[in-house]
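Every protein chain except one is present and positioned as in the full complex.
Letters A, B, C and D mark the chains as written, and numbering starts fresh at 1 in each.
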Amino acid sequence: MPEIAIPPAGATAPVRQRPRRSLRGLPWFALAVLPLLLACAIGGEALLPHDPNGLDLGLAFQPPAWLAGGSWAYPLGTDNMGRDLLTRIMAGTRISLVVALYAILISGGIGTAAGMLAGYFGGRLDALIMRLVDIQMSIPALALALVLAAVLGPGFETVVLVIVVTYWTWYARIVRGEVMSLKQRDYVALARVAGCGTLTIFRRHLLPNLLNTLLVLATLQVGQVIIFEASLSFLGLGIQQPDVSWGLMLADARNYITNAWWAITMPGLAIMATCLASNLLGDWLRDHFDPKRRQL
Amino acid sequence: MPIARRLLHGLISILGASVIIFLISRLSGDPLALLLPADAPPEVIEQTRQHLGLDQPLVAQYLVFLRNAVTGDFGNSYRWQEPALGLILERLPATVELALAALAFSIAMAVPFGVLSAVYRGSWFDRFAKVFAMAGQAMPNFWVGLLLILLFAVQLNWLPAFGRESWNSLVLPAIALGWYPVAAQTRVVRSAMLDVLDSDYIRMGRAMGLPERVLIWKYALRNAAIPLVTILGVYFAAMLGGAFVVEVIFAWPGVGRTVVEAVFARDFPVVQAGVMLTSVLFVLSNLLVDLSYGLIDPRIRHA
Amino acid sequence: MLSVQGLTTHLELRRGMVRAVDGVDLHVNQGETLGVVGESGSGKSMTILSILRLLPRQGGVRLGGKVLLDGVDLLQLPEKTLSSQYRGRKIAMISQDPLTSLNPVFTVGDQVGAPLRYHGRAEGREARRRQVVQVLESVRIPSPETRLDDYPHQFSGGMRQRVVTGMAIASAPRLLVADEPTSALDVTIQVQIMALFRRIQAQTGVGIILITHDLGVAASICHRVAVMYAGRIVESGDVRTLYKRPAHPYTQALLQAIPRFGDRRERLYAIPGSPPSLVDPPHGCRFAARCPHRKPLCDDAYPPEIELESGHKVSCWLASAG
Amino acid sequence: APAPATGSLTVAFGAESTTLDPVKISAGVDHYFVGQIFEMLVRRNAALKDENWLAESWKLDPGKDGKPVLDVQLRKGVRFHNGDPLTSEDLEFSWQRQRDPKSSFFSHYVSSVERFEIVDAHRFRLHFKQPDAQFIVGNMQLWAMPKKYIQKVGEEEFARKPVGTGPWKFVSRTVKDELKLEAFDGYWNKDKRPGIKELTIKVIPEDLTRVAAFKTGKVDFIDNVPPSMVEEFKKMPGVKTVTLVSGNNLFLNFNTQMPKSPFNDVRVRQAAAHAIDVDAIIKRVLFGQGERYAQVGKASNGYDPALKPYAFDQKRARELLRQAGYPNGFDTPCYNLTTPREPGVKEVGEAMYAYLSEVGIRCQVRNLEYGAWISLGKRGRSGPPEMDGVLSWMWSQGLPGDPGLAWSGHLHSYQAGGGWGTYSYTSDPEVDALLEKQRQTMDPAARTALLQQIARLKQERVLGGLPTYRPLVTFAWRDNKIDYVPWPIRDYWRSFQEVSWKSR
């Protein structure tokens, strides 16, 4: 029997004939970047080649090692205060990831709880929670951040608080939607018929089925948190010295963009790589968990 | 949901936002230190304090604020001695224009990207579109703004770097602001398109021999646009918020810049007027979106 | 008129190659209704989609065999020709879920008119409108002039199915393929749709392939019936012969498994087990594992198709062994 | 007569004024905007010489019982932008407006003037309650404001549409965007008229954007060239730059008013003074855009060339600390301003605190945004001061300036209700007395001597903070297009008084 391969209707794209290897679809970029980040974050001080705050004005604006005048002692060059960029980027990894971790755990926790309550019980509780969400969303996040930072003073805790305040609604809305549709599933009704209490239903029937969504949201949030922190830093309200964050480096170096492009580019690339990695991973997870897309 | 109900919810949001912003902005410090010269004597300070009503208890201040706000009176800016509402209203068109332009840019990228990515899913284009879109999501918008200025204004001198003069001064800030949501929007369009392209009615259309372009750009797209349109209100709000930073970079005479500086200066009337107006805008845009997606989704129109 | 020979449809998926359709022979004559019955996942829809080359877009698809419509092999035609000359003209389709086969955001008039427009059969808005009204009238939509501008969700399920049917037959196709056109409808509406099919066939002589999993529906409307199991046709023949003298154990089992009116058996006949996976189907007869008459031979090789009497064909070692 | 003004010019500033009303000025930037439209009786010109401006002449009579009288003859023929002539009544109105706290933030500036006497339309006398030297050095705190106009249109309209006597007439303004001005045809000073018809001042706070605006030719003048780019600008063809010392004086303030503060010990303060390599910071962090000073800047009243800043000497610093009883140093909070108010101020703070830490004054850096910084800098009105360590601070004394006013704010110890020591963390009775004395000394020479005496004490005891540097500000303009004469005085240093198209 002659076997011919013809494209599926409508698609003018060539149909891949090669059998798919299962490794193909993996988010390689993310898998390459994330271990590096984790190593920097977990390795901590021990891995740092220099003191991230060790300033030496004599060393200001050393170019990266591969350029004329650069030295391998400072592979990515130094900033306006003569601090090693590589060291600071590595130190920044830790702060960025810790901020992201706190922000995700807290905003995710609050948002998920609120979303589950609203979605499951509906009615007044739902109305109340959704009004809170509306209120929160109708205040521009940066405005709130500004005012909060003015009250509390800028710094790590403020950044985390602002992100939590901003992002819980994100979780709440999505979780609420999911729970409302999960609630329609027969197994939730049947769990009630079986005599399960509300807590059991939350714990056993809703939460595990939300995990995929939450994992995707959390992964995507890593990138968003980093970008958000950078915006705060731009306004002078992000992470503060002596803590190091990429956003802070970026914001500080912007005045030297024409003198020392590397000082702004290196942390910028770190942000980009991390955000891309987290977004690609989140995207991949989303596709992976979605049975309709999984077959791709 | 009936419009009256929506309006009510909107009002609640605005009111809630006002309480929050009012309270925490008052907690953020004393504006008098910034307002008066260093060596102002205490009488002047006290007098100014009374003059501005800052000697009242917080709740009383809020009630006065609310009563006046209803009539559009947010008080005079402490710094500019002009009515705060006027200051903000004057700047609002610029911010709305920027936010709309950014939104338009993001949609103009996301729709073709999303559609073509879905149609040619798994192709090089799909991957390119994804990386392009995600790049926007992976860069802080002030960095993008600076790079755009360096490239298109300083190096190439194609587009102006600042201000709000002609249409082309809108281009760079709109890109800096509008690139960020492209990824999310592309994803929405792409995944909706994938669903729609797999749907029975598209298959039916194909079985009826309708041209592919009609199926994709007319039949499928209108359906795939629905989820995008439903969240446009949220994106618009995000653009308004993002404008805070981009306006500073591009010296765009908008609300964001004014509010940022007002916060630093503890110029409460301006902060309140600015935030309240953005909230109103947010509520209105969501209302508009609610009303408008009845236009593309007849199921809603007839419900 | 339509002759399908050795059709194979293999889908390349992550989990492996799914042999959804694995060597199917079918033929339909003018004015004839061929029923294809079988369990869910047996490949009925795939067969139809392969005939029209409308397979799902994701993954790789391998099509084999021949689909001859009046002697032209549809599988060899360029996509463009197929789309502009055949689909919606010579072959029309009614897809699996009639309730979702109309686009929710366009008016019914728009959608019925679209094929007319893009196949250039009605120039101008007015002409098209008139034709659409005619189409809707032909499927007995009451007051079509006013319903034209309504959206699908304003129509009941039965009416939507009429609209789709009207659309499909508007171009007077040679062949109409209908994938479970009535499964989502209530019996009272189902009767109406089947009557509509019969009437249309009488008027136009269109050949129909009707897919269903309901043996009752097949019995009431088809001239001939093919029974499909795990990607293959196991038995086919004239509807009376097949229902009265089923030759394949699977057909026999199916007929015994359904309750009938006035028949109060203690137990229904139950077919044990479930159909095999199409990723790695058994070598021999695919029904062997569930077959009450299984012989060693059944596991070794696929039984050849033999013709028991005129038009009644079966693939079973029992039958070939006599 | 000079050629009539033509064409339009666009310039860009990095900051913008909050007000165009002279009695509401609250920040240095306000002057550059107000100064285009309004004028005072006396000003210093481009050559740093005092020049009678709206005053044709003036005379100070020491008066009886220590109550001086200032007798001013107004210039004739001066008109406001709306055509009204300038008369003594306008100045009287101005004085009243300025001393009324309802309209003014500066009532105390004229608080020593008891009575305003109109002699005739162009002559008036100011009668003082007590001598006030600062009034005179403050260019006589009277701005020419149009009485009739303000009374007719009201305060709000005046704030929206200011009318003055200056070379530039107000046209329109959008806050956060631009101020449009037009050369005033009827300007009295025919020699100092702008040769350009329309002037648009754009506000572009982001450095790179302002630079881009200049480079792309959208604007022909910018102020505040970022320090890191000054070299590049100096090399640009067709572009001229001028670098001026700004009116700002930066210093590190120490708390010496808390019982346990290590900075109560003068040796610790001296150690800090020796610990910081200010020159290196100016060179590296500010790209040279700063000028060291000791107590009083060059060309300011009370400048003393003999007074040299403490030398960078870490050994000496450690030694002083040891003597003070801190052989192992100590930890202290150090507050840094993060809002970019002065170029590089945040980085400079970081660097200084790093230097302090090196000798053992271990800084726990706390960052402050602008509003919080201002609040912290201010001495607590009741209760103890909140600033409990080191704070980077600055004060503006005008250019060329006079430190008297500034010192009464941050050097004189705090006096509730007295207007002294608002920002002070210092308390030294001897200096307090001298400060009070200088204010009452109307004789300029005697007063200068007093200021120099205070400066020496201040230097010796490191009082009122440790002076570090005065920022330099660089303006750039397209020299092949416009002629521009910078006036290096605070109120006028971005003034476009003498600007015209390049005569070819």
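Assorted remarks:
Criterion: contacts are C-beta pairs under 8 Å (C-beta built on N, C-alpha and C of every residue); 3 or more make two chains touch, one makes a residue touch a chain.
Please note the rule applied: contacts and distances are computed from a predicted model.
The chain absent from the displayed complex carries the UniProt protein name "Peptide ABC transporter substrate-binding protein", chosen from "Cytochrome c oxidase subunit 3", "Multisubunit sodium/proton antiporter, MrpA subunit", "Dihydroorotate dehydrogenase" or "Peptide ABC transporter substrate-binding protein". Of the listed residues C:159, C:206 or C:298, the one in contact with the hidden chain in the full complex is C:159.
From the options A:39, A:105, A:128 or A:189, the residue with contact to the chain not on display is A:189. Only one of C:27, C:121, C:213 or C:295 touches the absent chain when the whole complex is considered: C:213. Taking the complete complex into account, residues 39-40, 156-159, 186-192, 194-195, 213-220, 239-240, 243-244, 253-255, 257-272, 274, 290 of subunit C touch the chain not shown. In the full complex, subunit A touches the omitted chain through residues 185-187, 189-197, 200, 204-205, 208-209.
In this section, only the chains that are shown with their structure count from here on.
Comparing the chain pairs A-D and B-D, the larger number of C-beta pairs in contact belongs to B-D. Comparing each chain's Cα centroid with the centroid of every protein Cα atom identifies chain B as the most central. Distances between chain centres, each the mean of the C-alpha atoms, put D farthest from subunit C.
Averaging C-alpha coordinates per chain places the centre of subunit C 89 Å away from that of subunit D.
We define each chain's centre as the mean of its Cα atoms; on that basis subunit A and subunit C are separated by 49 Å. Within subunit B, contacts with two or more other chains are made by residues 28-29, 121, 146, 150, 198, 206, 212, 248, 263-264, 266.
Each of residues 208, 339, 369, 371-372 in subunit D touches at least two other chains. The touching residues of subunit C, when paired with subunit B in their complex, are 52, 54, 56-58, 83-89, 91-97, 100-106, 111, 114-115, 118-119, 151, 153-154, 164, 167-168. On the side of subunit B, the complex with subunit D involves touching residues 28-31, 33-44, 47-48, 51, 79-82, 87, 90-91, 146, 149-150, 153-154, 157, 160-164, 248-251, 253-254, 257-258, 261, 263-266. Residue ranges on subunit A touching subunit D, taken from their complex, read 53, 55, 57-58, 60, 80-82, 149-150, 153-155, 236-237, 240-242, 252, 254-259.
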